[in-house]
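Of the protein chains in this complex, one is absent; all others appear in place.
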Amino acid sequence: MEKLIEQFSFGLFFWQLLLLVILLLVLRKVAWRPILNAIEARESGIKDALEAAENAKKEMQNVTADSERLLQEARMERDGMIKEAREMKEKIVADAKALAQVEAENMISQAKTAIEGEKKAAVAEIKDQVATLSLEIAEKVIKGQISDSGKQLKLVEEMVGDIKLN
Amino acid sequence: MEIPTILGAGLIVVGAAFGIGKIGSSAMDAIARQPEASGKIQTAMLIAAALIEGIGFAALFAA
Partner (left out) sequence: MQKPFYVRFLLVATFLLGFTAFAQDEDASSGNEQGSVKAEIKEFIAHHLLDSHDFTLFTIDEEKNTHFGFPLPVIIWDDGLKVFMSSKFDHGQSVAEVDGNYYALYHGKIVKTDAQGTINYDEEGHATNAKPLDFSITKNVVFIIAVSLLMIFMFRKMAKSYSGSMLPKGIGRGLEPIILYIRDDIAIPNIGEKHYKKYMGYLLTVFFFIWIINLLGLSPLGVNVTNNIAVTLCLALFTYFITAFTANKNYWKHIFWMPDVPVFMKIVLAPIELLGTFIKPFSLMIRLYANITAGHLILMSILGMMFIFKTWIGSSMSFVLASALSFLELLVAALQAYIFTMLSALYFGMAVEEHDDH
């Protein structure tokens, strides 16, 4: 211990103190502050960049999701439109069919009534003609067979029977 | 006077060496058990060893 105290050099202590203070102040100003600031700036820069990248990634995901959703919507809309169109088409077709049916039925019934009318008219005409014919025949028969009265009666009866058949 | 001083110095060295050895072996054990904490253990080990060493040197100079 005495050796240590004996060895202690006050001059060296003084110089060391002075130089260390100067060194501390100078280095603080010219070195440590700029170096540490630069390192810190770099670190925060890296951190910011990482965060920005993360954000961009999220945004990207959002955008993708959005476009996906839009696409989905468009698809659904298209499907809806197609469906609607199909329905409309079917309805139109069905309507047209129903209309045609009704028209056809109308036409048929008209035709039927017309036919019926024609038929009645035809029958009436035929009856007229038959009556005329039968009158002519009767005339002829009467002219030809007037001698035989039995035969005349029989003929008239036959003719009347024929008319009934119609 | 000469011999007791030397003996004292020897005793100090033995004691300090034993202490530091013990710290070292414990630290090894701890690192083996928890390798993930090796950094912290090393720091604590160095501090403890430095403290013992300091006392050892102080005693050596006193001797």
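Each chain gets a letter, A and B, in the order it is written, and its residues are counted from 1.
In this section, a contact is a pair of C-beta atoms (placed from the backbone, for glycine too) under 8 Å apart; a residue touches a chain by one contact, two chains touch by 3 or more.
Bear in mind that the values here come from a model prediction, so they are computed numbers and not experimental data.
> Just to verify: which one of A:36, A:115 or A:160 makes contact with the chain not shown?
Of these options, the touching residue for the absent chain is A:36.
> Out of A:17, A:81, A:94 or A:124, which is the one that touches the chain we can't see?
Touches the omitted chain: A:17.
> List the chain B residues touching the unshown chain?
Against the left-out chain, chain B lists 39, 43, 46-47, 50-51, 53-55, 57-58, 60-61.
> Tell me where the left-out chain touches chain A, residue by residue.
4, 7-17, 19-20, 22-24, 26-28, 30-36, 38-39, 42, 45
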